[in-house]
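Here it is: the structure, laid out below.
For this depiction, one protein chain was excluded, whereas all remaining protein chains were kept in their positions.
As written, the chain order gives the labels A and B, with residue 1 at the start of each chain.
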Amino acid sequence: MSLIKKKIHPNGPEMSHLIAGMMRLNDWNLTITQRIDFIEKCIDLGITTFDHADIYGAYTNEKLFGEALKERPDLRDQIEMISKCGICLTTENRAAHKIKHYDTTPDHINSSVEKSLQNLQTDYLDLLLIHRPDPLMDAAELADCLMNLISDGKILHIGVSNFTTAQYELLQSKLDVPLVTNQIEFSLLHLNPIYDGTFDQAQKLNFSPMIWSPFAGGRIFHEESGVAGRVRHHLEEMHQKYQADIDQIALAWLMTHPSNPLPVLGTGNVDRLKSAVSATEINLDRQDWFKLLKASRGHDVA
Amino acid sequence: MSLIKKKIHPNGPEMSHLIAGMMRLNDWNLTITQRIDFIEKCIDLGITTFDHADIYGAYTNEKLFGEALKERPDLRDQIEMISKCGICLTTENRAAHKIKHYDTTPDHINSSVEKSLQNLQTDYLDLLLIHRPDPLMDAAELADCLMNLISDGKILHIGVSNFTTAQYELLQSKLDVPLVTNQIEFSLLHLNPIYDGTFDQAQKLNFSPMIWSPFAGGRIFHEESGVAGRVRHHLEEMHQKYQADIDQIALAWLMTHPSNPLPVLGTGNVDRLKSAVSATEINLDRQDWFKLLKASRGHDVA
Partner (left out) sequence: MSLIKKKIHPNGPEMSHLIAGMMRLNDWNLTITQRIDFIEKCIDLGITTFDHADIYGAYTNEKLFGEALKERPDLRDQIEMISKCGICLTTENRAAHKIKHYDTTPDHINSSVEKSLQNLQTDYLDLLLIHRPDPLMDAAELADCLMNLISDGKILHIGVSNFTTAQYELLQSKLDVPLVTNQIEFSLLHLNPIYDGTFDQAQKLNFSPMIWSPFAGGRIFHEESGVAGRVRHHLEEMHQKYQADIDQIALAWLMTHPSNPLPVLGTGNVDRLKSAVSATEINLDRQDWFKLLKASRGHDVA
């Protein structure tokens, strides 16, 4: 089987239903050839969208990916590339940063996008996300900057990440094009977007959210605490019924949400990606969905 | 005296200022004749609106009411009937339900409305409410389903219950007709809608909220706890001034709110209903209103 692509907004780009997250690319210690191989295997699985950020790997991961693309420029047209900017990390690679902070000024955004394009060895990003809400975001100024990046062809679409609904509305109100996504945390151990209006806004504005940390950073598999243990226990109980592993059921649980979320998977293990692709075919029974929600909340949810 | 009717939304239906809640109809153990008598006494008092839900009495109460209407079909035109759906209870009457959950799929909503109409022995509901926000609500799909129920003449108006403002906005955004109410909990022991935007939304969108549990499930009369005791003490102090019982003053307090809320009264005791009707004539002094608010909050509110 291969994944279908999803239009994430009526005006927006098509992205693969599952997204390959590049946050840990540096940790995988791959040669250029191995990176090319990884990208090709993702494409074969239908995972054509790759999620980057300037800061991943302390500002080094985009370059690692770009080295593969430079070797195999024919791959560029077969994939969609997301990057993010707006966070400034303290690292020896950015000695000027004395404190972790945000920067959404046009100067910073423009220079960050330039560097991402260079590092990724591409002329354009399919989607640029503002990585986190900057309390000093001048929305009108930022919107102008983003519109110019679109006019210049450097980015095709704009979105945000970790924005509250008010912050989303604010930035949207200054833009002439729709924001096409909000990349947020959501998992059986982090239910906030269900209750804080985030998913309601997604449905209302017809965009598909992207989901980071869909397995709560692995806590769902390993943590002994009450909540994680309870959730895992229920996932295990469903193993037989769905002929699926607990990671697949946890993923199916996420994807059942009517806002049509697109999970970002941070693994470099192709087998786990294959397993995730199969999970897109699971039709989770509504009552099972609520059993898992109840396990997470610790009380009846209806 | 008799109650006036209130238009609950500019496009919406007229409902009686007080609403008879049928949640405990089964507990009252009434013969069909007694049920007819109860309905007639309500009508005489001007309480013409009856609030049902598919699940009340473990899915049995609508039928109890319908048996009375079947005997006396002439009563149908003298009353307004509300029902609700979207909650799935675990009960021997619904063996397929393994866990309490929500279901707002068109299949469930349509079949629930069909059953309500049959049980209530009527061709239409004056108002259908989605009983609680379903985290799996596909708003566009649900809106289509609701619009079809209106086209088919099975329901005249649509509303919701226990929705946050974001959930309300979402469902409204997919509908071609206005939602005409949000039935919510509000009482001197549950002040949330004043502070969480719910009442602000009601005023902004010009709908009258309906209020369930206006006496906090009786806690306002019996509970010894700090808050309930404090509130009761202040209600008792006003007895003389308003020549009214504490339940009447508590009700007048609710109805003072400028969003024009319509309380749902769950009692089968006609004397208590009469007492409530009289309460609609009480003009609570603004300072007394704040005394009660202060008693509930435990500190100055200005």
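Going forward, contacts are C-beta pairs under 8 Å (C-beta built on N, C-alpha and C of every residue); 3 or more make two chains touch, one makes a residue touch a chain.
Since we're looking at a predicted model, the values are computed, not measured.
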| item | value |
| --- | --- |
| Selected residue (touches chain absent from view) among A:41, A:72 or A:97 | A:97 |
| Options A:16, A:83, A:167 or A:296, residue touching the unrepresented chain | A:167 |
| Among A:139, A:156, A:177 or A:227, residue touching the chain not depicted | A:139 |
| Sites on chain A contacted by the missing partner chain, in the whole complex | 87-88, 97-103, 105, 132, 135-141, 164-167, 169-170, 173 |
| Absent-chain interface as seen on chain B, which is shown | 165, 194-195, 197, 199-201, 203-204, 256-258, 286-287, 289-291, 293-294, 300-302 |
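Keep in mind that, in the parts below, only the chains that are shown with their structure count from here on.
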| item | value |
| --- | --- |
| Cα-superposition angle relating the copies chain B and chain A, to nearest 5° | 120 |
| Separation of mean Cα positions, chain B and chain A [Å, integer] | 42 |
